[in-house]
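Below is one structure, written out as C-alpha cells, with a few remarks after it.
Apart from one protein chain that is not included, each protein chain of the complex appears where it belongs.
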Amino acid sequence: MERDMTVKSIPLAATSSGARKATDLAAALTNWRVLLSIAALCLLPWVLPSKALAVNVLVYGVLAMGYNLLFGYTGLLSFGHAAFFGAGAYVTGIAIGQFGVPWYGAVLLGVIGGGLLALAIGALSIRTRGIYFSMVTLALAQLVYHVALQASSWTGGENGLRGFTVAKIDIAGFSINFLDPVSKYYVLMVFAALALWFVSRILNSPFGAAIEAIRENETRARTCGYDVERTKLISFVLSGLICALAGTMSALHLAFVPLDVLHYQTSGMIVMMTLLGGASSFFGPFVGALAFLLMEDVFSLWTSHWQIIVGSIFILFVLFLPKGIWGTFLARVVR
Amino acid sequence: MDAELILIQLFSGVALGAILVITALGLSIIFGMLGVVNFAHGALFMIGAYAGLWVASLTGSFWWGLLVAPIMIGVFGMAIEWLLVRPLYGRSVDDPLLLTFGLSYVLVEAVRIVFGNDGIPFPTPSQLTGVANLGVGYFPIYRLFVIVVVAVVLLLLWLALEKTKFGLIVRAGSRDPTIMRVLGVNISKVWLLVFGVGVGLAALGGVLAGPMRTVNPEMGSLVLIEAFVVTVIGGLGSLLGSVVAGLLVGVAISMTALFAPEMGTIVMFALMALVLLVRPRGLFGKAA
Amino acid sequence: MAMLEVQDLHAWYGASHILHGVSITVRQGEVVALVGRNGAGKTTTIRSVMGLMPRISGGIRFDGADLTALKAHDRYRLGLAYVPEERRIVPGLTVRENLQLGLVASAAKINEREAIDEIAESFPRLKERLDQEGATMSGGEQQMLAIARAMIGRPKMILLDEPSEGIMPVLVEEMGVLFRRLRDQGVTLLLVEQNVEWALRLADRAVIVDQGEVVHESSSAALLADKAIQERYCAV
Amino acid sequence: MNDAIRNLGQRKISRRAALAGLGAGASFLAMPWVARAADDTIRIGFPTPLTGPYAAEAKDQVKSAELAIKLVNDKGGIGGRKVELLVRDGKLNGGEAATRTLELIEKDKVHAVVGALSSAVQLAVNEVTRARGVIYISISQSDTINEKKDSSKYTFHEAMNPHMTTAAVARHAFKKGNKVAHLVADYAYGHEMLRGFKRAQAAIGAETVGELLHPIGAPDYSTLMPRLRAMKPDILCISNFGRDQANSIKQAVDFGMKQQMKIVVPVLLHNQRLAVGPEVFEGVVGGANYYWELESKLPSAKTFNDAFRAANGGAIPTDYGAYGFTGVSSLLLAMQAAGGTDTEKVVAALEGLKYDVAKGAQHYRKCDHQSVQSVLVLESKKKADMKGANDFFNIVENEAPSEDVLRSCKELGFPA
Partner (left out) sequence: MSAPLLAVENVGRRFGGFVALDGVTAQFEPNKVTSIIGPNGAGKSTFFNVLSGVLTPSTGSIRFKGQNLTGTRQHKFVHLGIARSYQITNIFPELSAHENVRVAAQAARSRYNIWRNRSHFPELGERADAALDSVGLGGKHNETAKFLAHGQQRALEIAIALVSDPEVLLLDEPTAGMGPEETKDMVALLEKLARDRTILLVEHKMKMILGLSDRILVLHHGRLIADGSPRDIQADPDVRRVYLGQNDGYA
C-alpha cells in the first residue's frame, strides 16, 4: 500500500485557478495568521461557557500545534507526544515546588526538559519508519509513564504532582493575580501567542520548506540534498519543545500535574484534536482543540457515554473528511 | 532463593508468555497480511470476553462460549474490515491506525452502555478449578488449560498456514498480493477473512482471560499495549516473532518478580527499548 | 475465431500517458509476438489486458467476454494466464507450493497431484527441485517455474512478458520447444519479447509497438525477412 | 454456570432503571449552558468520575448526594434557600477534575465542593479549592490528604483513611504470632495501607514474613504467587484497590492460596465483590465505612436506606456511594448551623459539628479535619449463606469512633 500524498495537503498554497477573491482570502489568512490567531484567542474567553475551558483551548491548542509540526508538516505519526507534554508539566512543577525556582525559570526548564526528552525518544524512534514509528513512539512514551509512576518521590506518582500553586505573577513591577481566571487566561495567552509566532516562523523558514518537502516526498528531498534523518530529528525536537510549553502552561493553570498527562490516551487525544481540526494547516490544531473540548463538554453534559459520540465523529472524519474541519473549510470555501 | 522457586518462576513466565502470545498473535497476523495496525485490538479482546460470557450464560456452558464467541467476534471483525477499513486501502498507512483508534473508543463505550461499568463475574469452569502440583510448586489447572489451548491454537494455526490451500494463499498473499490476483485469487476476500481470523484470535484471548481476570470494559487497554510491545520485540508481522517475544517477555517479567516485582511493567518496556537499540526491526522483523 | 481483441487501448500511470490507442487481435491457437524497443509500451499492453493498470480506456474482449469491467482474478478464472517480467516467484515458498498457487483459484477441475506430476514431466529441471525454495533457484529455473505456474491451471491463453530475458541460451531453446508444444495443444500465446529473432522464429504473427502505438503488423516470417523494419523499430 | 451469569439479562434491566434514576442528575448537568441569574440558591459542586472504571461508584455517589440535597430541600432548604447539586464529570483524571472544579468555582460560583473518588483526583481538587479558599469535603480514602503538606483550612475529610481501616481490620484479623505476607500496589495509596497494617501488626505482635510490591493496574499476578506461597504466611494482606483488588484476590484464589491462608484487605468493595462473585471473595476480611446491613442496628442507617430505596427503586446504597450522602449531609448541617454560606462561619461550624446521618456518630477532628467515625470490619459471605442479592457481607466488628485510631496531629506535622 503506497503512501498517498494527496491525503495531506497544504491548503494554504496559493493557486492560480479559482476565484481571485478566494485567493486573496487565502493569502490574507496566511500572511496575517499569527495576528488573526491572537485576535481570535483574545475573544475566546468571552464566547466560551467558561474561562477554564478557554485556558484548556490555549493549552491543547499549543499542544496540538506542536504536534502538528511533526504530524501535519513533517508527515510522522507519533503516538507518544504525551511524553513531552508531561515532561514540560512535571519539570515546571518540580522546579517551582521542590526547588523554589521562579515561574519564568520553571517554564524555561520545562521546555528544555521536554526538548531533551524529545531528543532522546526521537533519536531512538526516527530510525524506524511508517507504522513502526507510531508504535515505537507509543511504547517509549508508555515507558516514560511508568518511570514517572515509579519515581513518586519526584513526581508524586499516581497521586499526581502538587504543591506548586503560582498565585501571582510579577512582571516589570506589576503583580498579576494568577488565581483570577481572566488574568490567568491572558498571561497564558502570551505563551500561546509566542508559540504561534514561533511555529509560524518555523513554517516560513527554510527549515519549514525542508520538512514539507520531506513529507511530500522523502526520496526526492534526500536527492535534493537534505539529510532527511537529521531534519526529521530536528523537527521532532522542535515539536517536543512546543508540546512541552503546552505542558508548562497546563501545570501553571491547574497547579497540579496528574499522571494521566503521560498516558497514551493523552497522545491519542492530541492526534484526534489535530486530525479533527486539520493536520498540516496553521489554524487546524487550535480549531481541533476547540472543537474537541467543546464536543467533550457538550456531549458529556448529555450523557456519560460521550466517548461513543466522540469516537464515531472521529471515525467519520478519518473516512470522509481527512483534511479536518479547517482543511475542509479551506478546500471548499476559501478556494 | 532455591532452585525450586526459580523453576516454578520460570514456568510462571512461560505461562504468562502464552497469554501474551495469544494477545499479540491476532495483531501480528493482521499486520503481516494487510499492513494494518489494529488499534481496536484491545477493545476486541474485551468484547471477546463479554461475548464469551454472554454465550456461556445463554447455553449454560463455558465451552460453547469458548467456541462460539471467537467466531462471532471474528465475523464482527469482518464487518469492520468491509465497512470501515477497506475504504482506506490505498490511502495513507496511518489512516487505518487512526480509524481503529477511534473505533476502540466506540467499542468500549458501547460495552459500557450494554453491560455497565462494573465488571461481571466470569467463573472458572468447574472442570478446571483447583490447583495442580507440578512437583516444583502449585499451579492453577485453568492456567495449564490456557497453555494447552494456546499451544493447540498455535498448532492449528501452523497447520492451517502450512498445510491448507487457504494458508498457502495467505502466505503467498502476504508477500506478493499482485501475483495472487493474476493467479485468480480475489485478494480482497482473503484480506477480509484474515482480518476476521485476527479479530477472532483477539476475542479468543479475551474469553481465555475472562476466568483469570475480571471482565470489565477497560480490560483491553493494557492488553493492547502488551500486544504492541510483544509484536515490536518480535518483529511486526512475524508470527514466529510474536511467539518468541511473548514467551521472552513473560519470562522476563517473572524473573523480575524474583527481585523487584513492582518493576514488572517497566521491564517489558525496557526490554523493548533494548531490542530496538540492537535490532530496530525487532527480533524476527524483515528488512524493508 | 478471435481469442483476444484489444481495441483502441489507452493507458496511463498517473499523468503519464503510456499507450495511445493500441489495437491487437490474437486468434485462437495463434502465437503472436509483441516486439519493439524498451519502453515502447509492450509490457503496459499486456498488463492492461490482465487488468493490472490503474487507468485505461478502450475495449478488451477475451474468448467472447468483455474484460473491461473485470478484476484481474476474474480474468484468470476465464482462462487468461500471465507470466510477469519479474517472474514473481513467491519467496519462502517451495517450487511445489508455487505451482499449487496456479491451481488454488483455477476454474477448471484439476487434480492437484496429477497436474503437478504432469508439469514435472514437462519441466525436468523443476521435478528435481519440487521441495526447494523457489526463489533460491537460478533465473532460468525461476522463469520455467513462472511459466509452469501459469500453465498448470490449463488456461486458454497465456500472456508472457519477456520470457527469454536473462536466461541461458540452452534454456531459451528449451522454452521455444515448450511454447510450440503448447500451441499444438491449442493454447494461444501472446509473447512480449526483446529477443526479436527468437520471438519471430517462434511466432505466427508479429506486432511492433513503438512509443505507445502499433506501428507494424505482419506475419513473423515477413518481418523476419524485412531487416529494414527490424532496424527501424527494434535495433539501436 | 452460576447465578451471576444467568442473571446477566436481569442486570441489564436493573441497570437501565438505574440510568433512568440518573435522569435527575442529567437535568442538573444541562445547567452550565444556561446563564445563571444571581439568586440565593446554595450551590454545591460535585466532581465525580462518571466516565471510566469507577463510574458505577460515582453514579451511586451522585444518587446519594442528591438524596441528601432533596431531604434538606423538602424541609424548606437552608434558611429558606434552596440547595442545588452541580454534578460534573471528572473522568477519573486529576486534570479534568481540576478543570471542572475551576469552572464550578469561577463560573458557577459554588459555595462549596464535595466529591472525588480517587486519591489523585481528590488531591487535584484540593489544590484548586485551597488556593481559592473554597470549602471542600473530600470523600476519597487517602492518608496523604491528612498530612500538613496537603492540608487546608477549608478542606474536610469525610472518608476514612487507610490508617484507620487497616488498624481496625488488623485488630480483628491478626493474632499474636501470626505470620503475615503483604501484596501491595506500588503507589502512595498502597504504601499507606501497608504502613497502617505493619503498625497495627507491631502492636499485636504479628510477624511480617514478606512484602511484594506489584505495579499498579497489573492484570496478572501469577508470577508473584509462587513467592507469596513460599513465604508460608497465615495471613495474606492484599493492599490495593478496585480492579487490582478484584484481579489479585481472584488469582490468589486460583492459586489455591485461600486453603492455606486467610486473605485480608484494607477495604472490602461492594462493586468488586459484585464483579468477581461470591466464590472468590468467600471468607475475605476487610474494612468498610458503610454497609447497608447496619440498618438492623442503627436507626440513622435505616432512615438513610429507606429514603435511598424510595428514591432509587428499591436499590441499596453502597459503601462508596454512601460517602456522597454523609459528605453532603455534613456540609448542609454545618451550613444550617452557620445560618448560610459564609465560608469562615461554615468552616467553624464544620469544626464543631457532631453528626449522625447514616453510620453513627461522627465529628471532624480539629487539626487535620478528618472525620472521626466508626469502622466496620466485614467478612464476605459464602454463597449459600446469602439471604438476598445484596447480602454480601457479615459485619464482624464495628469499631467505635475514636481519635486514638488516627495518626496523632503531631505525627501529621501539625503543631500539637
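Should a chain be cited, it is by its letter among A, B, C and D, assigned in written order, with residues numbered from 1 in that chain.
Here is the rule we use: a contact is a pair of C-beta atoms (placed from the backbone, for glycine too) under 8 Å apart; a residue touches a chain by one contact, two chains touch by 3 or more.
Here the structure is a predicted model, which means the values were calculated and not measured.
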Checklist outcome for this item: Check: shown chains touched by the absent chain are A, C
Checklist entry - Which is it among A:Glu158, A:Glu212 or A:Glu296 that touches the chain not included here? => result A:Glu212
Checklist outcome for this item: Cross-chain touch to the chain not pictured, restricted to A:Ile38, A:Val228, A:Leu294 or A:Leu319, is A:Val228
Item to check | In chain A, positions touching the absent partner | outcome: 5-6, 8-10, 13-17, 201-202, 204-210, 212-213, 216-217, 219-228, 230-231, 234, 238
Checklist entry - Can you list where chain C touches the absent chain? => result 13-18, 20, 37-40, 85, 136, 162, 164-166, 168-169, 172-173, 193-199, 211-212, 230, 234-236
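The criterion applied here is as follows: only the chains that are shown with their structure count from here on.
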Checklist entry - Which chain pair is joined by more contacting C-beta pairs, B-C or A-D? => result A-D
Checklist outcome for this item: Taking each chain's centre as the mean of its CA atoms, chain B sits from chain D at a distance in Å of 36
Next on the checklist: Two-or-more-chain contact residues of chain D, please, as numbers and ranges.
Outcome noted: 55, 186, 215
Checklist entry - Tell me, which residues of chain B touch at least two other chains? => result 112, 262-263, 265-266
Checklist entry - Can you list every touching chain pair? => result A-B, A-D, B-C, B-D
Item to check | Contacting residues of chain A [partner chain D, same complex] | outcome: 49-53, 56, 146, 149-150, 152, 156-160, 162-163, 165, 167, 179, 181, 250, 254-261, 300-307
Checklist entry - Which residues, counting only chain A, touch chain B once they are in their complex? => result 1-4, 7-8, 77, 124, 127-132, 134-136, 138-140, 142-143, 146-147, 150, 264, 268, 271-272, 275, 305, 307-308, 310-312, 314-315, 318-319, 322
Checklist entry - How about chain C: which of its residues touch chain B in the complex? => result 50-52, 71-74, 76-77, 81-82, 84, 88, 90-93, 97, 100-102, 104-107, 149, 153
